[in-house]
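A single protein chain has been omitted; all remaining protein chains appear in their positions.
Per-chain residue numbering starts at 1, and chain names A, B and C are given in the order in which the chains are listed.
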Amino acid sequence: MENSPDSAASLLEVRGISKSFGAVRALQEVDFTLRAGEIHALLGENGAGKSTLIKVITGVFPRDAGIVRISGEEVAPRSAKAAVQAGIATVYQEVNLLPNLSVAQNLFLDRQPMRFGIVREGEMRRRAKTLLADFGLDIDVAAPLGSYSVAVQHVTAIARAVDLSARVLILDEPTASLDRHEVEILFGIMRQLARRGIGIVFVSHFLDQVYEISDRITVLRNGRLVGERETASLSRLELIRMMLGRELAETTSARAAAGARKTREVCASFEGYGKAGYVAPFNLELRHGEVVGLAGLLGSGRTETARLVFGAERADRGQARVEGAPVRLQSPRDGVRHGFGYCPEERKTDGIVAELTVRENIVLALQAKRGLHRPLSRREQDEIASRYVKMLDIRPPDPERPVGLLSGGNQQKVLLARWLATSPRLLVLDEPTRGIDVGAHAEIIRLIRELCDDGLALLVISSELDEIVTYSDRVVVLRDRAHVEELTGEAIDVGNILAAIAADSVAVALEAHT
Amino acid sequence: PANAAELTIGFSQIGSESGWRAAETSVSKQEASKRKVNLKIADAQQKQENQIKAIRSFIAQNVDAIFLAPVVSTGWDSVLKEAKEAKIPVVLLDRDIDPSGKELYLTAVTSDSVHEGEVAGDWLAKTVGGKACNIVELQGTVGASVAANRKKGFDTAIAKHANLKVVRSQTGDFTRAKGKEVMESFIKAEGGGKSLCAVYAHNDDMMVGAIQAMKEAGLKPGKDILTVSIDAVPDIFKAMVAGEANATVELTPNMAGPALDAIAAFKDKGTVPPKWIQTDSKLFTATDDPQKIYDSKKGLGY
Amino acid sequence: MKGLPPVLITAVVLVAGFALCAVQFPNIASTRVVGNLLTDNAFLGIVATGMTFVIISGGIDLSVGSVIGFTTVFVALAIERWGMPPLVAFVAILALSAAFGAAMGAMIHVFDLPPFIVTLAGMFLARGASFLLSTESVPITAPVYSTVSDFALRLPGGGRLTAVAIIMLTIVIGGALLLRLTRFGANVYALGGSRQAASLMGVAVGRMTVKIYMLSSLLAGIAGIVFSFYTSAGYSLSAVGVELDTIAAVVIGGTLLTGGQGSVVGTFLGVLIQGMIQTYINFDGTLSSWWTKIATGVLLFAFIALQQGLVALARRPVAKRVGAVS
Partner (left out) sequence: MTALLPRRGLAQILALIVILAVDRVVSPQFFDLRLQDGRLFGSLIDVLNRGTPVALLSLGMVLVIATRGIDLSVGAVMAISGAIAASLADTHSLAVVLAAALGAGLICGLWNGFLVAVLGMQPIVATLILMVAGRGIAQLITEGRIVTFSSPDLVWLGNGSILGLPVPVAIALGMLILTGAVVRGSALGLLIEATGGNARASELAGVGTRAMILAVYVWCGVCAALAGVIAAADIMGADANNAGLWLELDAILAVVIGGTSLFGGRFSLVLAVLGALIIQTMNTGILLSGYPPEFNLLVKAVVVLAVLLLQSPKLSGFAGVVTRLRRTKA
């Protein structure tokens, strides 16, 4: 559109792609060009159509109109397999691997090393091990993939795509669940692949990463192409304007009123709380109007802490109190009854009920809390749903749409809405901003502050240390499934958190990167 | 016979798919205990493979004789050969097996189910006389040999009379509920049942259901529409007493009695019984004092 | 690796059950009874092997019992009435049943219909078709039949390893290898993990679905032939309800009905467990029809509960989400 690229150098060329889902026009006449050897960021708000564009290119969705060329030759893959054969390797946004298969099988599914029609298991494992070693992962590749964290699963998916040694590599939000260290490794590999002439499409909501890695940027908004620019010549402000179609309201310095909140009452407290083989006993106080951040490396026990606090996992020692009164948290129901809420990190498996509508997903927790015999009338449901759809800017703003059809970021907002609707006293958020666009990201952080000002207690897990630093009144640092440090007030900064994590060498290496 | 006291006999029974079958089982037990025979009954739940397994395990336990009520006529050769090798005499109850196996069993105590159908057909022909008569037929389970035979016998009997015609024939699976449902649809399909003259059912249970269907449709079974069925279970005599059923052909549940006698004679004196001990296919009608028969049959475990 | 613990647990349950039975009826612990167990359950072992593939892939196949029934009738008629040489009849029926399975698989994939219902319709269809062929049971007198049913390897202690048992063991071993060692096998697990993910990873989901149901029906066809050896006859009502026995065997063998996990060896053990329950009841020989049913249910419950208990026990000491091993 704005600069018509030299089509000889273009590796992947997309012209006039349109795609509708019923009444929703997810893509309209989108053009996109990827050159050999470049890293091309594909950006846009949640629901802009990035994932849809990718799936249309790889033939997962049939397209309504448009053409796709690879090296000038028109292709029309009709399945993911055909796309791979056409030279396009893809990591889709939701980790689409098979949790029941071993890591090695996942890496080599449908292309296992064979001899006499028999899979060479040993050879496959060896290769898997070397492959993952490039990504700094040293794990048992014979174990089922599902026994590893989302991060490991994501790295596996990326390693698989990279190893397909295609001409085009598409990565849809590959860094959402990775920590800095893993992101660095990934970027190293991406650069190396680009040098070999492979074209890489990179989707991310982390603008820092976009500026760090990409050569060019294409922006989509509401299913339309906004423009394509050289990264070097595009200012951040300009980029955000392209994505949102407006200026981003400046995030106010979040911890403005920190001092005043110190005096707030304790909402929930945990003494010597823990579970053998899960998380070491810890003490934790959560106060009204206060945000506590949980920081730590992957696998350090943050999610586990969150689950214990909420009641999703039963503690085998220690005492929990709510507003000073001792309580027993045996099940999520207990948590909900005491006014807790919990947004889990794996929204697809633990969060949304894909088949149900946005409205039903939003009222679910509230209804469960009220009990069977006090059903919310349809009017109340509609009212609640439309309030939160508006408040959180869920798109498309249709409460009757099955949640599974929403883009990832919007699903996250629905989950948040589910808990806000219960007017909780304590909200536990595990990676609430994962996969959320810049606009919504700022929005959610603002929301966290607001909730906090309304007297809510918040326990927030995030791998974004910058983010944690912005909103937390206190930061608990975890290492090896134990709470090792608590930072308050002025002590909260990225450096100190890293220092707390840095009891082992990995963290030292990490620090070097920042 | 004195020696019979020491006998242990394995009985591979088909299952408990009907009241008649339950009666056969309980009569067998009574007959065995009368003769002080230790009868081991293995219930096959209507599966031939279970019967084969049961016979194998009887052989493994080295019983003195095996009674077999075969669920199907074919497929017994190899297992009966095993019994023969082990020198265990086999007596078939209730149903015959395929001819190829004749030398594999001692004797068969069965009725002739084709003959049963004929008896029913003959009775109907005689009762109707020269009038034109539209008959509906309630068949047994599709694929069951008894059903096929009873159909065959009946068809042969009425083939001789041009005035008798089977206008509809559908399976009622040998059950009351299906018998009723099928009869309901027959009545609808035949213009409210006015044109029907008789119902023939492959067993009494279906007929009991059919009688209810007729009554609910405002018809008078036993009067407007003649009924003839097979088995002679107690409930059909009850219907006869009420004037709602006309005839039934008896299939005696006492197959084990003659079989036990034959085995005892064989073991005691080496008497080889005839290959086929045929049980009576006796016709009962309202003239046979159905109340008395009902009372006598009630306790047999139908 | 994966799937091993449940198999081990099933094996433990089997051995424990066998020991208990043998204590009560010492006769049970003989090669004769073990040989009978294998022979009597040969056809079940064969269909269950196919069913294992289907269930691991996340599907279910209710048509197998009817396919067995149809096969016996077809084979009997082909040999006895239509004068086909037995081998030709076997090839014909296997081709037919494979095509039948393929058609069901295609139906499931193309129209996105639930396997439960498609195969239920398949069950009606195959049974109905066998009624059309013949409602009478047809004895088979071909010499191959007596040769095959008489053939047996004598085991020490009077037991016999019959031809059908050998066929079954071969198929079980072949199935286990196919599932464990080949790309096809890996894809079966992949489908059970998630059809969508498998498709995104490049597995030809449609073709796999067709192949899996084809395999299941093919094995049901083989089981039908074995059944016809077993009884030397074809009968349209044979193997009624076998689909449920088969599913039970597969599930007792540690395969999840939700798909993605399981093993052929486990299924084989499941078949033996069911056979043993039957043997026990036959040895007892005092049970009436109803007590037989109740006892079967109770034993089924006991075995499954025991298995669940062992699984829970095996899981307990390990922390829920184990850290990375390196």
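Brief remarks follow.
In this text, a residue touches a chain if its C-beta (ideal position, glycine included) is under 8 Å from a C-beta of that chain, and two chains touch if they have at least 3 such contacts.
Quick caveat: nothing in here was measured; it's all calculated off a predicted structure.
The missing chain, though absent from the view, touches A, B, C when the full complex is examined.
Touch with the chain omitted from the figure is made, among A:Arg191, A:Arg236, A:Arg317 or A:Arg370, by A:Arg370. Residue A:Ile352 is the one among A:Ala48, A:Ala159 or A:Ile352 that touches the chain not shown. Only one of C:Val12, C:Ile166 or C:Leu256 touches the absent chain when the whole complex is considered: C:Leu256. Contact between chain A and the absent chain runs through residues 62, 78, 310, 312, 331-333, 335-337, 342, 344, 349-356, 360, 363-365, 367-376, 418.
Within the entire complex, the positions of chain B that touch the omitted partner chain are 16-19, 21-23, 25, 139, 142, 168-171, 173-178, 180-182, 184-186, 188-189, 191, 205, 208-209, 212, 216-218, 235, 301-302. Contact between chain C and the unshown chain involves residues 107, 110-114, 116-118, 120-122, 124-125, 127-129, 131-132, 135, 244, 247-248, 251-252, 256-258, 288-298, 300-301, 304-305, 308.
By our rule, only the chains that are shown with their structure count from here on.
Here the spacing of chain B and chain C, counted between their Cα centres, is 34 Å.
Here the CA centre of chain A is 44 Å from the CA centre of chain C. Note: centroid distance chain A to chain B, computed from Cα atoms, is 72 Å. Annotation for chain C: no residues touch 2 or more other chains.
Residues of chain A in contact with two or more other chains: none.
The residues of chain A lying in touch with chain C in their complex are 60, 79-81, 84, 90, 92, 96-102, 105-106, 109-112, 114, 117-119, 121, 138-140, 142-144, 147-148, 152, 160, 276-278, 299, 304, 313.
Remark: chain B residues 10, 13, 15-16, 22, 25, 40-43, 45-50, 52-54, 56-57, 60-61, 72-78, 98, 100, 141-145, 148 touch chain C in the complex. By the touch criterion stated above, chain C contacts chain B in their complex at residues 27, 30, 32-33, 36, 40, 43, 131, 135-139, 141, 146, 149-150, 227, 230-241, 278-279, 281-283, 285-290, 292-293.
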